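Here the complex is missing one protein chain, while the rest keep their positions.
Up next is chain A:
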Amino acid sequence: MTKKILLVEDETLIALDIEFAIADANCHVIGTAQTVDEGLSMLDSMPCDGVVLDANLGGHSVQPIIEHLQAKALPYIVVSGYTRDQLEFLPEEAVLIGKPFSMTELVDAIRRHLG
């Protein structure tokens, strides 16, 4: 069964890239959110199996989304230019892929954690 993945990323080109990575990992993108509010509402309205998300959307931290995912125990991968120590809200067990990322690394991570 193909896993349904929600993408939260405001940078269009990167979102496009990640969409390809999700596809390469044999998953299906059910939607792309560009803001925190959009992400939270999509999570409520569209059932999904996992989330790939940027840590910062238009200057806003995605902490509310992370908390929501932790609460629902949904698997997720954070893709960000920030290092882990700059993302204090991130739980230790969270998977962080640094930007810029290699396609192989991202596809592997999606397969392992969300697939």
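In this section, contacts are C-beta pairs under 8 Å (C-beta built on N, C-alpha and C of every residue); 3 or more make two chains touch, one makes a residue touch a chain; residues count from 1.
Please note the rule applied: contacts and distances are computed from a predicted model.
Considering only "Cobalt transport protein CbiM", "Fe-S cluster assembly ATPase SufC", "Monosaccharide ABC transporter membrane protein, CUT2 family" or "histidine kinase", the record for the omitted chain gives "histidine kinase", by its UniProt protein name. Across A:C27, A:L57, A:I77 or A:A94, the residue that sits in touch with the chain not pictured is A:L57. Taking the complete complex into account, residues 10-14, 16-17, 20, 34, 56-59, 80-83, 86, 98-101, 103 of chain A touch the chain not shown.
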